[in-house]
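One structure, pasted below without further comment.
Note that one protein chain is taken out, while the other chains of the complex remain in position.
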Amino acid sequence: MTVSTDRSSGRLEARGRPGPALSFRRAGLARRLALGAFLTFGLVVNVGPILWVVLSGFKTLPEVKALPIQFLPGEWQWANYAEIFRVTPLGRGFLNTVLISGGITLGVLITSLIAGYGLAALRFPGRRQVLYLVLATMLIPFFLQAIPLFVVVSKLGWVNTYQAQMVPFLVSAFGIFLIRQYVLTIPRELYDAARIDGCSELRILLEVVLPLAKPAVSALAIITFLDSWDQLFWPMLVARLPELYPLPLAVFNIQGQFSRNDHLLMAATALAMIPAILLYLGLQKRVIEGVVLSGIKG
Amino acid sequence: MTPPRTWLTRREFLRLSALSGGSALLGACGPRIITPSGPAASPTAPPAPPTAPAQISEKTLRLTVHWSATELESFSGLVDEWNQGPGKTNGVTVNVERIRAAELNEAEWTAAYVADYVAGTPEDIYHMSGAVFPELVRRGFFAPPPQEIQDYIRNNYVQALVDYVTYDGVVWGYPTELQASVLWINTAPFQALTLDPDPAKAPRSWDELRELARALTEYSGQQKVKAGYIWQNNFPEPHFVNRVIMHAAEGEPFIDMATGKNNLNSAIGYRIMEHWHRLAIENDATTAGMTDFWEAYANDLGRMIELDAWFAWYNVVALGGQELLDQTIVTLQPTSSGENHRSSARGYFFTVSAGSQGPDEAWEFLRFMNEKPETRVVRWMTQTLGFLPSHLEIGMPEWYTPNMRETFAKALEVAEPMPFLPGMAEAYAIVVKAEDDVAFGLKEPQQAADDGAAELQALIDQKLAG
Partner (left out) sequence: MSLAAREAIRGYSFTLPQLAFLGLTVFAPLAFTAYVTFFRWEGLSPIREAEFVGLQNYARLLGDERARLTYLRTLQFTLGSMVTQLGIGLALALAVRQLGRLANPARLIFFLPYILPTTVMGVVFSSLIFQPIYGIANQALAALHIPRALASWAGAPQWFLMPQSAMRALISMMAWKMSGLYMILFLAGLQAIPEEFYEAAMLDGAGRWRRFRHITLPLLTPTTAFCVVISVIGSMQVFTPLMTTTRGGPARATEAVVLHIFNTSFGVVDYSYGATMAIVLFLIMMAFIVAYLRLVSRAEQVH
């Protein structure tokens, strides 16, 4: 753990980030103990269930249900992994999810940045009403939109296509709201100054706001990706062919009405979490990248 | 307060609603939602899915089932026999699609079927559940089979199942399996408790059931660690099915289809609630609050359960292995008197959508899959999934024990038909709520029965009125 940690935080410190008021190293013993306990507790509570999923994926079905509880598999069932790829199109599911969730994420980032910036930084009559309208779209249970929306998608001949899984979600009220709230925290003087210099709004957005809003944009990217891949109901309606299953449908393809192949389900889940974890690892530094440094001081 | 149903009122209403911003969009999009096929009208041909093969003479039919990947795989093998054989000759390909069933949710299936139906792109062939069927059949959801298929089904299938799929005089589909509910007993702990595992000594009356349940319940300190009777919370369907069986055994229908009255709080209804109350509260002999029922039997957390035939494969053999099967005895569900035992007969069936692009081809395909001599589907359901056969000429799974064979044969003779009730899934939920209220000590038995009866009656009245 230490090696990779040193590397990543070293990079942070090399940038001269002044660090929070108290860093771990400088803290007193009691404080370090408290933080250490906190971290250990978090590790157990948060990683425990995930680790359990991974371990269960290596067990036989009776071992998963065994009583008393059995922590390690008697024999590591690597065959489970071969089995899941055989019974469900998991590989194709990876590809589809990268395409679908990736596409949705890209679209949401673009549309949210523009509209979120517009709502936060531009003054125009009715902007509060526009905000409320945007928020209102988050308030209706999805499956009630789903049927009318499905009728439209179906009329367009989009059932069993990628666009049916992507297009309806390219604008996200959540994203617009998130960016708007974040841009509100950026001091107005920064883009007002650019405006007086005669910059176009688009340039202000790209060159002033975007660098400052990186933490929010990265957070939005992670959340959008994860949310779009956690959907079951809509893909179930529009993706009826296994070739078009996104990852969760491919995973749940393993579960039947009465048969609960929990060991295979867990193995598939363990694999399915990998893209999400990679994405998070790739973006996590951006999430915390200091606005303070790059924006005001820089 | 209801405005009179005149054209004018509605137009006024529409004009009013047009004032709101959203209804402009509705005008653009609403009619399209409205237009698709009424049940009687012939549905508009759906646009071909972009992925469909381009040949013009070919016809592709969509078949929807709810099985998991492993089951689906072996079933697809059967469908391939059609696609490689007669299907190839006639240019009719059948694509198997799967609908998710992980949470046993009838509502989710209905949602998907309804969505497809109103969009004008219904599936062609359904594997239909009895929970969803009554609601859909009376709305003209299905295409009736040709007369000779109906005759074949009448002559070759278990009578109770034929009744189950008959509506308005039409036999709507091929029953694929038979579910008969019985009492399953794990006799593994019998020796330690000096009990006799002889099937002939299995409990026949409620008193005997409660007594045995009590004897099979074990504690570790304060905590109950083994329960005699498995309470199926989280799984409403068996509560309803068992109600039907219990009322029939006591001498009245649970729901009188002639009058539309439910008997949840009849004198017999009260007695059944009392029985649950004693079992769960006085004897403290159920798994209520202790475990989810799925693993209870195989993990020896609960030792008796009243459930359908599917239990044999999925919860006994698949989870507990041959050993658990050998330790298991089954008997007809106990009654208050120990006499007049009943069981149930239900199952899924294959049928064809009224909106199918090729109902004739679809029925031809189903005939290939279901009829003699191969009887592919029933054979597969019996041998691969361990269900009871719905077809008269197919035997029970080879691995069934003699005791199972004997009990299920008796169960068939006393099978009680399920009431035909639209909104069945909700009826399940109402019954489980009433019985849970008793099992968790939230209500007195009579109160729970009265509340449940009122709610169920409201549902029935609404459904039978509509």
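The chains carry the letters A and B, assigned in the order they are written, with residues numbered from 1 in each.
One rule holds for everything that comes next: contacts are C-beta pairs under 8 Å (C-beta built on N, C-alpha and C of every residue); 3 or more make two chains touch, one makes a residue touch a chain.
These numbers were taken from a predicted model, which means no experiment stands behind them.
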Among listed residues B:80, B:292 or B:323, the absent chain is touched only by B:292
In the whole complex, of B:238, B:423 or B:445, the residue touching the missing chain would be B:423
Out of A:79, A:135 or A:193, only one touches the absent chain, namely A:135
Per the touch rule stated above, chain B touches the missing chain via residues 1-3, 5, 9-10, 13, 17, 20-23, 25-26, 28-30, 33-36, 38-39, 102-103, 105-108, 110-111, 114, 117-118, 135-136, 139, 141, 223, 225, 233-234, 288-292, 294-295, 301, 422-423, 425-426, 429, 432-433, 436-437, 440, 442, 455, 459, 462, 466
Listed in rising order, the chain A residues that touch the chain left out are 1, 4-6, 8-10, 18-25, 27, 35, 38-39, 42-50, 52-53, 56, 64, 67-69, 111, 114-115, 117-119, 122-125, 127, 130-149, 168-171, 173-174, 176-178, 181-182, 184-186, 201, 215-216, 218-219, 222-223, 226, 229-230, 232, 248, 251-252, 260, 262, 265-266, 269, 272-273, 276-277, 280-281, 284-285, 287-292, 296
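Methods note: only the chains that are shown with their structure count from here on.
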Whole-Å distance, C-alpha centre of chain A to that of chain B, is 38
Interface with chain B, chain A side, in the complex: residues 61-62, 65, 67, 87-88, 143, 146-148, 150-155, 157, 159-161, 232-233, 236-237, 240-244, 249, 252-261
In the complex, chain B touches chain A at residues 29, 32-33, 36, 46-51, 62, 64, 66-73, 95, 97-102, 104, 108, 111-112, 114-116, 118-121, 294-295, 298-301, 310, 313-315, 318-319, 321
